[in-house]
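Input: a single structure, listed below in structure tokens.
Here the complex is missing a single protein chain, while all its other protein chains stay put.
Entry: chain A
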Amino acid sequence: MNTKLIFGIAKSLLLARLGQTLVAAVGVTFSIAMFITLLSFMNGLNDLLDGLILNRTPHVRLYNEIKPSENQPVNESPEYANSYNFISSVKSGISRQEIYNSGPIIQAVKTDPRVVGVAPKLTTQVFFNEGTIDITGVINGVDVEEEMRLFNFQDYVTAGSAIDAKNVANSIILGKGLADILVADIGDVVQVTTVEGERFPLKVVGYFQSGIQEIDKVQSYASIVTTQKLEGKPANYITDIQVKLQDLKMAPAVAQEYRQKFDIDAEDIQTANAQFETGSNIRTIISYAVGVTLLVVAGFGIFNILNMMIYEKMDSIAILKATGFSGRDVNRVFLLISMSIGFFGGMVGLVFGFIFSVIIDNIPFNTAALPTIKTYPVDYSPVFYFIGGTFSLITTYLAGFFPARKASRVDPVEIIRGK
């Protein structure tokens, strides 16, 4: 009904004190811009750090753990079913690490609609021979193409080419740390001794850098065929099946299901990497806390300016009330003033926040540990913009609430009589 009129009055009051209005709006703009920048940057870092581990970790890993049999033969025997059986010195059996029926399991998992992809893996311990010294290491036999597709393998191969591990026979991609110890250049041949004592020459086709030094000193990658050859195993011999899911959150449930379905050990990513979640949560909380504090400070700025404006406009408020505007109308005028400052200040803030994010995104950031990162990471999630925008409106509403209520209670008689 009177909305247009109320808007008109609020607009005139705002424009009449353009300077003050701008100062208030700049406060909101600044805090929203910082809020967006801070959260985008912080979350970019979070994702980067999580990605270091999480991107390369399978969501569900199927494997056979070496452990003692839970059902010792004597317990299975019907003859002793009703007696107490004491078995001492239980040892892990000669259980194989190999996954039985790996072919059918892989086929079954691949057809599961929740699954993005499956990569088999074969891990083996070896010694790298450098002159008279033997250095322990691990060779991961992988399906190079699937590994590249699912776990961004190529990103971590900093020298040479990942696909060469598949295309060049008897080749290996060494961890950067390991390569430094072995003084192995690309194209060199390194000698490897398997646990069984077999010696094997392997050609270095690339360096691998995970960003975590300890890993780079022991890990290396080869194609699954090469690794099977090293171990003298047949072509269906694998020790791990790595599964990547559509939705990471489903991992525990899926792991549970596979454990029962395939009678195999299954580990989900949440269990394997619980500490990363905690770290990123705390970083996120801190950045929200700082952002909200900035907004509250801006809110107090608006509160002050509105209070001043109300003192200045006492006469106007009195005359509005005398000519028939109710307390509620006056209240709405001042709330509207406050919220327009919040709205426009916030909008500009969002734009500036985006600009700052882009600037940060373009600052060079080179570190040996993170080969794929060239600039500072930034997360442009629209969620932050939504939260920032909403918050600017809420804060300015609260900042305007009390001054507006005060204005609505101004007694016109006191003002008019006071002259």
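In the analysis below, a contact is a pair of C-beta atoms (placed from the backbone, for glycine too) under 8 Å apart; a residue touches a chain by one contact, two chains touch by 3 or more; residues count from 1.
In the analysis below, contacts and distances are computed from a predicted model.
Undergrad: Looking at what's absent rather than what's present, what does UniProt name the missing chain, "ABC transporter ATP-binding protein", "Proteasome subunit beta", "Nocardicin N-oxygenase" or "SGNH/GDSL hydrolase family protein"?
TA: Choosing among "ABC transporter ATP-binding protein", "Proteasome subunit beta", "Nocardicin N-oxygenase" or "SGNH/GDSL hydrolase family protein", the correct UniProt name is "ABC transporter ATP-binding protein".
Undergrad: Of the residues listed, A:221, A:262 or A:325, which one is in contact with the missing chain?
TA: A:325
Undergrad: Touching the hidden chain in the complete assembly: which of A:116, A:195 or A:416 does that?
TA: Answer from the full complex: A:416 touches the omitted chain.
Undergrad: Provide the residue numbers of chain A that touch the chain removed from this figure.
TA: On the chain A side, contact with the omitted chain comes from 1-2, 5, 8-9, 12-13, 15-16, 315-316, 318-329, 411-413, 416-417, 419.
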